[in-house]
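Missing here: one protein chain of the complex. Every other protein chain is in place.
For clarity, chains are labelled A and B in written order, and residue numbers in each chain start from 1.
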Amino acid sequence: MTTRSFGETITTAPKERSPARSTWQRLWSANGPGYLFLLPWFIGFFGLTVGPILSSFYLSFTDFNLLNPPKWVGLANYTRIFTADPKFVQSMRVTFFFVVFSVPLKLAFALGVALLLNRGMKGLPLYRAVFYLPSLLGASVAIAVLWRQLFAGDGVVNDFLALFGIQGPSWISNPRFSLWTLIILSIWQFGSPMIIFLAGLRQIPQDMYEAASLDGASKWRQFWKITLPLLTPVVFFNAVIQTIEAFKSFTPAFIISGGTGNPINSTLFYTLYLYQEAFGFFRMGYASALAWILLAIVALFTAFSFLTSKYWVHYDD
Amino acid sequence: MTTDVHRLTVVTEETGFTRFRRRFGSVIAHALLVIASIIMLYPLLWMLSASFRPTDEIFNSGLWPSEFSLDAYFRGWKGLKVSFGTFFLNSFIISILSIAGNVFACSLAAFAFARLEFKGRKFWFAMMLGTLMLPYQVTLIPQYVLFLNLGWVNSFLPLVVPKFLASDAFFIFLMVQFFRGIPKELDEAAMMDGCSPWRIYWKVMLPLSQPVLATAAIFTFIWTWDDFFGPLIYLNDMRQYTVTLGLRTFVDSTAESDWGGLFAMSVLSLVPVFLFFLFFQRLLIEGIATTGMKR
Partner (left out) sequence: MTIRIDRRQFLMGSTALLAAGAVGVGPALAQDTRMRLIFWGSQARADRTNGVTDLFEKANAGTTIDTEFLAWNDYWPKLATQTAGGNAPDVIQMDYRYIVEYAKRGAIAPLDDLSTQLALKDFDQDQIDGGKVDGKLYGISLGANSVALIVNTAAFQEAGVDVPGPATTYEDLKTIGEAFKSKNVRGGMKAFQDGSGVEPALENWLRQQGKALYTADGKPGFTAEDLTAWFQLWADLRDAGVIVSADEQALDTGPLEQTMVSLGKAAVTFANSNQLVAFQAINKDKLTLANFPRLTADSKGGHYRKPSMFWSISGSSAIKDRAAEFVGFFVNDPEAGKVLGVERGIPCSAAVREAITPTLDEGSQIALKFVSGLGDLLGPLPPSPPANAGEVATALLTKSQEVAFGQQSPTDAGPAFFQEASEILSRAG
């Protein structure tokens, strides 16, 4: 049976039917269902999203201090970003470092724990909840205090290290290590991708494993030949989403550094810098330019991911 | 037939050694999980303990409080002119409405992208993904002006209505990935029976997608519960504030803050989210035991 889905113009209709349909009717039966289902999204997109997005693009070519109408300045913002802005370079460095280290580690933990939990052991719901709990703290102001209690010079982590005779520095307030405390914070909240991996694992039909067992396949083979391939859509999703989120990461740095990005801008995430420019220094036009540059980078990365995905992601369709 | 039975028997016989290896592996797994759990929970335990302490002790004592006091909880609850009960109610309303909107609208859109052919599908999919990539700080002001012109500011509308219009591209993308993992043969079988796209969506897709719908519900609840920037900008009246916004007013860097109250209310604010998660995660378990039977 060849795969067909709704929308393909049905040209093999029985001849007893009514005379040839008009172009509109054909177009409608071809595209109608698709557009109908998308209707809410279209309304939202055109009504609520497109306007502000285009607005922000326009703003990136202006000098807009929020209190007065925007003033056109052409490419001045972009020029300054690429030639005369050390903070831009610094924030790029910080953000890339964060993405490169936090995303793979986070996904590894998420997948590892999800696989562990998928065995269906005793106490599974409890464990699952425990691992998800940190993610619930989200944007809480309390996190800043917690993290300081853990990673300050006299914090809990150093107390722990002292048991082994190691004298740790003040992780959170030392420019060499402060970013790592944020990476750890991000990894600590691996609950979200973990849940998604779990849902994906649960969607793999059990009878596949049974059939494989009957054929004498080992657990390891089953993992490589069944689990991983069928999980690739979810792995792909998590990888793309987590990377996008990591590029846009704002709240942890904002809360822990008090909005400063210090010490010495070592925690100056790109969106934090953007936020400072927009609301701290009344340069919304410049901030918009920064935002669009980020969008371009993230879009490039995402496009690249999608293009290369056909080499390793297995869909059932 | 007989060969299968024979094989079955072979597979289910376990030597003593294998059993030991299995148990041992299980013990290791449990041990790892317990250690990991302690590490994961330590910061939260600290916060819990801090919520039972007087304010001037919070920052310079060890993990165990010298005196247990529920004072911070009472203080925090009544702390602001508007009680936290109101904040909790507001957060609930917004979160529940957002879940309804998200689950419904995003699954519709995802079904279209994953299962229906139509002109420009790839283009609109790219557009949809694009909305994920722009930091919200820059669409904030234009969006605020838009909602101001609609007269929606100082109400829940700017926070909830976009959900019904599938504004959370994250979930559309998530559901697309899941829908594409569901075998198309089921669609075709339904089509043979003369089902319209709507019936396929409603009778085939959705029931099989419980894990991802549950996931979407959980995430929506937690994210709207934790969201502070939206409520910050769009809610003027303190009686409409959400829990997260209320928590932030506890701590002001220029004047006196109530850290004990903050921690107490933070702990309390975790409770509904946690309960919601516990309740819905069962749907994640009872997943697809039945996929593929209709072959």
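One rule holds for everything that comes next: a residue touches a chain if its C-beta (ideal position, glycine included) is under 8 Å from a C-beta of that chain, and two chains touch if they have at least 3 such contacts.
As the structure is a computational prediction, the values presented were derived from the model and not from experiment.
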Residue of B:Phe156, B:Phe250, B:Phe263 or B:Phe277 touching the missing chain in the full complex: B:Phe250
Among B:Leu45, B:Leu232 or B:Leu275, which residue is in contact with the omitted chain in the full complex? B:Leu232
Where does chain A touch the missing chain, residue by residue? 63, 65-68, 144-145, 148, 152-153, 169-170, 172-175, 256-260, 262-265, 276, 279-282, 284
Going by the touch rule given at the top, which residues of chain B touch the chain that is not shown? 55-56, 59-60, 79-81, 140-141, 144-145, 148, 153, 232-233, 236-238, 248-259
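In this section, only the chains that are shown with their structure count from here on.
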Computed distance of Cα centres, chain B from chain A, in Å: 14
So in the complex, which bits of chain B are touching chain A? 4, 7-8, 11, 26, 29-30, 32-33, 36-37, 40-44, 46-47, 50, 59, 63, 105, 108-109, 111-113, 115-119, 121, 124, 127-135, 137-139, 141-143, 146, 161-162, 164-167, 170, 172-174, 177-178, 180-185, 187-188, 191, 196-197, 200-201, 211-212, 214-215, 218-219, 222-223, 226-228, 244, 247-248, 250-251, 253, 259, 262-263, 266, 269-270, 273-274, 277-278, 281-282, 284-285, 287-289, 291-292
Residues of chain A that touch chain B when the two form their complex: 1, 3-8, 30-31, 33-35, 37-41, 43-45, 47-49, 51-53, 55-56, 59-60, 66, 113, 116, 119, 121, 124-125, 127-143, 145-147, 149-150, 156, 188, 192, 195-196, 198-200, 202-207, 213-214, 216, 230, 233-234, 236-237, 240-241, 244, 248, 250, 258, 271, 274-275, 278-279, 284, 287-288, 291-292, 294-295, 298-299, 302, 315-317
